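Omission of a single protein chain aside, the complex is shown with its protein chains in their original locations.
As written, the chains take the letters A and B, and residue 1 is the first residue of each chain.
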Amino acid sequence: MVATPDRIGGFGSEGWVIPEAGTLSEYAVEMRDVSKVFGDVVAVDHVSMGIRQQEFFAMLGPSGCGKTTSLRMIAGFERPTSGEIYIDGKAMGSTPPFQRNVNTVFQSYALFPHMTVEQNISFGLEMKGLSRSEIKRRVGEALELVRLPQMAKRYPRQMSGGQQQRVALARALVNRPKVLLLDEPLGALDAKLRKEMQMELKTLQREVGITFIFVTHDQEEALTMSDRIAVFSKGKVLQIGTPLEIYERPTTRFVADFIGETNFLEGTVQEVNGEFASLIVDGGRRFVGRAMDGVRPGVTAVISVRPEKVQLVEQPDSSPNCYEVQVRSIAYVGSDTRVIVMLGNNQLDVWEQNTISTLDPNYFFKPGETAWLTFKPENALVLAQ
Amino acid sequence: MASDSTVVLLGERSEIKPRPRGEAQRLSPGRFALVTITLFTFAFLYVPIVVLIVFSFNSARTGATWQSFTLQWYERVFNNPRILEAAANSLIVATLSTFGAVVIGTLMAMAMERYRFRGQSAWDGLLYMPVIVPEIVMGISLLIFFAAANISRGLLTLVISHIAFCMPFVYLTMRARLADFDRSLEEAAQDLGADEWVTFRRITLPLLMPGIISSALLAFTLSLDDFVISFFVTGVGSQTLPVYIWGQIRRGITPEINAISALMLVLSIVLVIVAQLIQRRQRA
Partner (left out) sequence: MIQAFRERRSLRIFGLMGPGAFWLIVFFLIPLLIMAVISFMSRDQFGFPAPPLTLENYHDVIKDIRFNPSISFESGLNIRLFDGLYLELFWRSVWLSLVSTLITLLIAFPVALFMSRLSRRYRNLALFLVMIPFWTNFLVRTYALQFMLRGNGPINTALRALGLEPIDLLFTPTAVMIGLVYGNLPFMILPLYTSLEKFDWTMIEAAHDLGADTLRAFQRVMLPLISPGLVAGSILTFVPAIGSYITVELMGGGRTNMIGYTIAQQFSASVNWPFGSALALLMMIIVTVAAVLYFRTGRGDQRAVL
């Protein structure tokens, strides 16, 4: 997934300068026990995490969970109340933003309205004191990179949202920062453009080989784009992992719930047997799933199973997680059929993929019918509360 | 209210939205009344001014009977060293006090808008006071002050006083502008490597420039127009134009006053046009 560390990107005579491997610390950015308190609000609560070199790293979480604050502390706009931030192995302390080798793509883009696109992009290079010709060359390359070469003389207000977004990107990238910080950069775009830009951004990141830290509250966006994701809740980092890990092995109920759809059944852990644990759900039914951290006999826990990993069958099978249910409603959505069933007082979602092409209405279950619900223990997780 | 009143003082408007026209086109009784009142009001405002300008070209020395067209009163104005001196004084005072008021008013607005500190609300109230205190009170209190401090009255006292009464208007205008200022633009500049001074010079100042120009125009006009305060703090050799005009009016009518008045009117029309043009350019 990580771009190859030799020559990257096909633009410019030098390409993007990647520091030699020997000088790299493992992490591009590291937060060690960082907290930020605003008055009586704890915006970021003892967060520790390392973002690796050239990684596409997403911060994901509901509104107000401290993503922006974390990003602003990395950029240097806010100072941590406690803890320390390291960029490329160096403690940042009170280093002001203009002395940090990171650049930001602001959510509102923050393009300078009194400067043309060209002037906006050259601003950072001027600050570095580069020569006129060098600036001109690099600005040209950056415009090329974001595919806006003919827009150099325009003012931001003369451009569409998507174009402005790309100018903001070019303005940051042209400085070849160690780390690029993006705070919901696609938030202001419509759904279609958003999808397009997701692809472009991902491709661009591979090309330039710069570490991207990307804030979003759109889980699908995070899953499709990132190498790793940090899931935030109430100022804390709950889990860091690859999209696969986050989706398939959430370690907490919150993460399982926040990422994708899932069914929860609450109960008490009966026994733990190696990798697996059994759980008695109210009504006395017993379920088996993978035991996650903190699952011990006697504790209350939930079993979490994704709707696409549950099947409805007409006859009971040998799975320990097989019970008779009532079909409550059914919705055909093209690629799959979404069925809601009742298991005692618990409601569960079942998504059956439509692998067969048919016009026969009798092929599907109908509301009011009974059926057998089943899923394999290895497809379900037992999560401590 | 702060921003509103100052926005109003400069005649600035928010973006104009298109309005459905159909309704406004009908000449209902209500609308007829509005049209009539408006026309009468504009007539009320303009007839005296226009008549004054017309009579500034009348060769009759007194009275309002038209004799013949003449430019002699204008000639006299431009050949009267006392008028020219008063005009020069007015311009000098207006220029200096505009500069002073804009600088200190803007700085104060920055402090008040961007920082939270003890005693801030007291300062806020104090900055409103000069708007509410009648100018006659400001005039006599400054007169007493300069007398007590043994500062002889002249251009210096004029400039000091004009800065004092113009500054709050600059402050209110700039504060409103700063409240609308998008701070993330400054953060973006720092993010791109600009230190605080460069950020101020390259981003903050250029983006505040329209506001600064507006408030400078306002301060300039306030200073040029002021009579009451100037009347009390002016010295013998440092009369401003309004103070000179006042003296002439009280002494009796000279047609020269009509000519000066007409000229000042033209000046304010020019200032209004300049202000509008600047605004239009900003919006474009």
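Following the convention adopted for this analysis, a residue touches a chain if its C-beta (ideal position, glycine included) is under 8 Å from a C-beta of that chain, and two chains touch if they have at least 3 such contacts.
Bear in mind that the values here come from a model prediction, so they are computed numbers and not experimental data.
Participant: Since one chain has been left out of the picture, which residues of chain B touch it in the full complex?
Facilitator: Output for chain B: 1, 4-5, 7-9, 11, 13-14, 16, 18-19, 21, 24, 33-35, 37-38, 41-42, 44-49, 51-52, 55, 62-65, 103-105, 107-108, 110-112, 115, 117, 123, 126-127, 129-145, 148, 160-161, 163-164, 167, 171, 221, 224-225, 227-228, 232, 242, 245-246, 249-250, 253, 257-258, 261, 264-265, 268-269, 271-272, 275-276.
What we mean here is this: only the chains that are shown with their structure count from here on.
Participant: Which of the residues in chain A come into contact with chain B in the complex?
Facilitator: So the residues of chain A in touch with chain B come to 75-77, 96-99, 102-104, 106, 108, 110-114, 123-124, 127-128, 171-172, 175.
Participant: For chain B, which residues count as touching chain A in their complex?
Facilitator: Counting only chain B, the residues touching chain A are 182, 184-185, 187-196, 198, 202-203, 206-207.
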